[in-house]
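Sharing a structure below in structure tokens format, with a few things to ask.
Note that one protein chain is taken out, while the other chains of the complex remain in position.
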Amino acid sequence: MSTATIKKIKKALTGNEAGAEAMRQIDPDVAAVFPITPQTELMHAFAAFVADGKVGTELVTVESEHSAMSATVGAAAAGARAMTATSANGLALMWEIVNICSAMRLPVVMPVINRAISGPLNIHCDHSDMMGSRDTGWIQIFSENSQEEYDNIIQAVRIAENPNVLLPVMVGSDGFIISHALETVEIYEDAEVKEFVGEYTPDRTLLNTGKPMTYGPLDLQDYYMEHKMAEHNAIHNAGKVILEIGKEFGKKFGTEYGFFDTYKMEDAEYAIICIGSTAGTTRVVVDKMRAEGKKVGLIKIRVFRPFPFKELAEAVKNLKGLAVLDRADTFGGRGGPLYIEMKSALSDVKEKPVTRNFIYGLGGRDINTTDIETIYNQIEETVKTGKGAESFSYFGVRGDV
Amino acid sequence: MPNNKMIEIRWHGRGGQGAKTASMLLAEAAMDAGKFIQAFPEYGPERAGAPMKSYTRVSDEKIDVHCNVANPDYVVVIDPTLLNSEPITEGMKEDGILLVNTSMTPDEVRKKVNLTGGKVYTVDASKIAEETLGRPMPNTPMVGALIGATHVIDDKALRSKISHKFLGKLGQKGVDMNFAAVERAITEVKGE
Partner (left out) sequence: MSLKSWNEVPLGGVILEAGNAKEYKTGDWRSQRPVVDKEKCINCLTCFIFCPDSAIKVENGIMIGYDYDFCKGCGICANECPKKCITMKPEADFR
């Protein structure tokens, strides 16, 4: 079907409402819910859809996030299309089962409304929650705004359930900045989304008594590594499926999705690479600086796991300078998580740009257009003087850095 | 409002006065009028009565920027006591508009906040709210007053949004009361 015939319904929605809309249209068999700021309103809105009979979902109210993920894993093993959602400390509490979910190869989809992991106690946006779980075997997709959150959750179901993938997917979007902001979102018709998502017919289910099987048995020295290797292989191969589904989505709904998005990179000399809502703010700055004759560009990460290291090295290799923005720290590593990945990706390239890492916006600290312009100017300065090259530090913090 | 330009609005209120609701109501009405919109509160430790800010962006084009509004075109003050305590005019554009819920005249407000540029409007939205809605909720009349002062969107879009949003909850009588509040705010808002 061509995009021209797809009807789009413009709505003023918060990020959480957009996430709930996607879940309503997906209509999962089971959703486990536990409130945590700033995710609470997402499941609140979805629970209202359940109460109003708009979905057939079995809503399980649990007593903690550990239980939420456990219930989701149980439901998925039983053959259900199962979802839950969380933020920050909630994700931390479910961490044990998060790993078990991916190891059991259950195609769970979980919106994560990105928030700082306490402490000190904070409820606002950064990416420390998902970055802290980046090595758990989940596919990780980040969204810039409510529209992308909605689109990504819909695609995540297809990615997770693909027989060549069978891995859980986290879909991140910025807490408060997106989750609590009202924005213009284009919703597609229920029937179109349902057609895209399709029926879930799992091959292996606990409830199939005709074909009994055991989930989660002991797995020791003789087989553990073979299972891990299969998981390793699956997430690396998932990239192909993510791209295919991103293309198919674009064909049907008009917006194609890839591993990352580039903006005015063709002839760019200096670029910022970042994740989430900051990319939108950066795009505005690129336009302003381009109008002033500066050759600046932007790369916005969508898929962080599997990390598209080859494609990214290719995308940035001709730059003079690259500023890597991280909304999380690794505390003792070589800068933020994105910086570490980019340094690693660039190790394959002979001629490479000067890089510099800026750790910003922790705990929801605002980053505005002036800040972004400062970063572009700083990376240009670094290239010209060599000062600060290959360094990592905080940006927008009081005191000398 | 000029074409192809993004209008940025900062709302000052106290927790519980409906500044967030006002910022979102205007945005929703603007979207119905064909604009791209954004509205979000600046969340701190939320407490009833504590000073808070909320923001609205209205544009003819898709809105990419996702930071707080630093240089508002319009500043709306829902609680006049904030004039003494909050940096109300901080970052306001040179040709910006300051709209305050107060019984003072625009000139009196200008002197009180030491504003040199821009344009000041006032409206006694609390009084209007008391007399039309029967309770001191000045947020809806303030949205009306802002439209009256700036024509940021057509007031018909606001009326239709109010009707659509409040009919189920408040009934036709409640909708009519809000219409009356908006009507009076549009008429009574005064500029320099």
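In order of appearance the chains are A and B, and numbering begins at 1 in each one.
Here, a residue touches a chain if its C-beta (ideal position, glycine included) is under 8 Å from a C-beta of that chain, and two chains touch if they have at least 3 such contacts.
These numbers come from a predicted model, not from an experiment.
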Check: shown chains touched by the absent chain are A
Where the complex has a chain not shown, which of A:7, A:227 or A:310 is the residue touching it?
A:227
Cross-chain touch to the chain not pictured, restricted to A:213, A:349 or A:401, is A:213
Given A:166, A:299 or A:375, the residue that touches the chain left out of view is A:166
List the chain A residues touching the unshown chain?
103-106, 166, 204, 211-217, 219, 222-223, 225-227, 229-230, 233-234
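Just so we're on the same page, only the chains that are shown with their structure count from here on.
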In whole angstrom, how far does the Cα centroid of chain A sit from the Cα centroid of chain B?
35
For chain A, which residues count as touching chain B in their complex?
10, 12, 123-124, 144-145, 174, 176-178, 180-184, 277-278, 280-281, 283-284, 366-370
In the complex with chain A, residue positions of chain B that touch it:
24, 27-28, 31, 36-41, 43, 62-68, 70
